[in-house]
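One protein chain is absent from this view; the other protein chains keep their places.
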Amino acid sequence: MSQTYDTIIIGAGIVGSMMARYLSQYKLDILLIEKEADVGMGTSAANSAIVHAGYDALPGTNKAITNTLAAGMWPRLSQELGIPYARCGDYVVATSDADMDVLESLLERGQINGVPDMAIINGEEMRRREPLIRPDTVGALWVPSGAIGDPFAATIAAAENAVMNGVDLKRSTAFEDFLMEGDRITGVHTNQGDFHSRWVVNAAGLYADDVMHKAGVRPEFKIRPRRGEYVILDKADFQLTNPTVIFPTPTEKGKGILLASTLHGNVIVGPNANFVDSKENTAVTRAGLQEIWSGGSTLVPGINRKHIIAEFAGLRATGNAPTPNPAIDYNQDFIIEIPEEVQGLVNLGGIESPGFTAAPALALMVIDLLKEAGEVLEEKADWNPVRVPRPVFRHLSKDEQAALVASDPAYGRIVCRCETVTEGEILAEIHAPIPADTYDAIKRRTWLGTGRCQGGFDMPRMVQILSDELGIPPEAVTKKGEGSQFLYRPTKQVEEDHLSVEALI
Amino acid sequence: MPQTSEMICVTCPKGCVMQVKHEGEHVLEVLDGCKRGEDYAICELQDPRRMVASTVRVTGGLHPLVPVYTRKAFPKPLIPQLAQKLREVEVPAPVTINQVVLQNALGTGIDIIASRDMPKSH
Partner (left out) sequence: MKTSYDVIIIGSGPGGLAAAIAARENGAEDVLMIERDIELGGILVQCIHNGFGLELFNEDMPGPTYAQHFIEKARDSGVETLMDTMVLEITPERMIYAINKSSGYITLSARSIVLAMGCRERTRAQIMLPGSRPAGVYTAGTAQRFVNVEGYMPGKKFIILGSGDIGMIMARRLTIEGARVERVLEILPYLSGLTRNYVQCLLDYGITLQKQRTVSRIYGNDRVEAIEAVSVDEKWNPIPGTQEVIPCDTLLLSVGLIPENELSKKAGVLLDPITNGPYVDDRFMTNVPGIFAAGNVVHVYDLVDWVTEAGYVAGKGAAQFAQAEKVEPEALIPLKAGDNIRYVVPHKLDKERLAEALVRLQMRVTTPIEERVLVTVENQRGEVIARRGEPYARPGEILTMAIKPDTYQAVQDASELTVNVRQR
């Protein structure tokens, strides 16, 4: 069986999901496919969550252009999608004269890129604003338009808004090859069958190189996964004086280890940057954790290892594509293109940082490219850009909480004690337009199991709820899709017995 | 030939490390233990036993299993067989504490009893 679409988007990370959302305003039949069991399980689930102001990227590069454009889109976008976003500003901290020179050049770069209201403050002022900062701070770059977002919520909300507007989403559906007639792409072959379309947008993140190679495009383009590791601190134990992001002065080696407030109230410390062998290797390492801890505790000496509640790592899709403008000597830029070798392909490649920030701008640029390519995009009269957020119990006042429980008793049972997540919130996500049907899907949507007990308390209850609501046995409930089952068998149904008399005598 | 073996008593939380002088199964002297420790040493050489706790299935209960245990210490070599046997037992709710769920387990004369009430599911 095969189905025909106007556009198929490969990959439901932040980039593919934003693409789907913005394209859904036109009269197009769109399919969004994702190889994992849920949207947003790749790099979009493991990053610093910073909506970059745009002073970092080299002027004239795709990174700089999309970053600056997107930075201006986020305030409204977050309103429309009903997702958290906070313009708390960020700091780059200097501890030497040489560092101060770097800050000057960042300031200049930012001004060229169009970043508003940046300023250099002295060490004393920095210590006044954040007394926890390393005592030898001599100055800082203050960027009031820096912001933090929630990449989980953003990806899910964008995909959900797309689905609300008619986009088909197929999860656990992996692109395997293109269907082609001559040099014209006519669809995709997946592990769930073939789907036809006139356009395919490659938003496969770390795998974007493999996808374009299947079409014979850019054989020299290669993505090398570069891992960044993080730790999360318990919000009850450690807070910055005001929510913000604090970077050290960048060096040739990169942006360095930062401390950032998250919209969930925790502080994260990281990332480092090390190339790894595999695109699935998001393991955290002992050496890596030491590296980020040493960086983080240099920047803010007061952090305490005892306050770590979680660790994670994400992979940057570091590419080797030169900037389209040959006057700029830069070989690690975003690819945003309709390649000439084949018909019907749009490539988004090498989308490392600031890819989360840039995602909505990437979508607009692709729409422009499609129009340039002669695609007639007709707007839908009934497009609804607004996704109304569902209630988050812990963010409500006592009166609001009382009213919510009165209206639906399921909000009166707390399933996750550390983050105060209610059964009502969980049920709402299981029955949402994109049903949350794994433990991790619930976790990314409700923040259940992310606190200091890391799911120890909620897991048995969560397995029960998923089993009841999905009508599957508890043994079939998974953490993140097929193969990640929690339970093996009922206690008393023994198939293979390892208990032996010999051991006991 | 008398010999001395080290033995850790499990009778109480102290967990004394005792020196047990014995000839085969016959205990001659126990050092570093109390009276109960001495009994333990004798038993351990002649007929080692342990308290065994497990669960059995319940139908219509608040939980699918009810915890059970051996009313008295149970012969150690028979534990695997007991474990197997308990996998076959199923009792209807409600279950009350001390209710016998398996009588005279494996002919030892020892009953297996529920360690709590298990009410019907509501």
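Letters A and B mark the chains in the order given here, with residues in each chain numbered from 1 onward.
Assume contacts are C-beta pairs under 8 Å (C-beta built on N, C-alpha and C of every residue); 3 or more make two chains touch, one makes a residue touch a chain.
All figures in this text were calculated on a predicted structure; none of them were measured in a lab.
For the chain that is not shown, the touched chains among those present are A, B, taking the whole complex.
Although one chain is not drawn, the whole complex shows that of A:S172, A:T186, A:T285 or A:T298 it is A:T285 that touches it. Summarising the interface, chain B meets the missing chain with residues 8-10, 12-17, 32, 50-55, 57, 62-65, 67, 69, 76, 79, 83, 97, 115-117.
Mapped onto chain A, contacts with the missing chain fall at residues 231-232, 236, 280-286, 288-289, 305-306, 308-312, 398, 401-402, 405-406, 409-410, 412-414, 417-418, 420, 423, 452-457, 459-460, 463-464, 474-475, 478-492, 494-500, 502-504.
Definition applied: only the chains that are shown with their structure count from here on.
Between chain A and chain B, the centres computed from C-alpha atoms are 53 Å apart.
On chain A, the positions that touch chain B within their shared complex are 490-494, 497, 499-501, 504-505. Residues of chain B that touch chain A in their complex: 55-57, 64-65, 76-77, 79-81, 83-84, 86-87.
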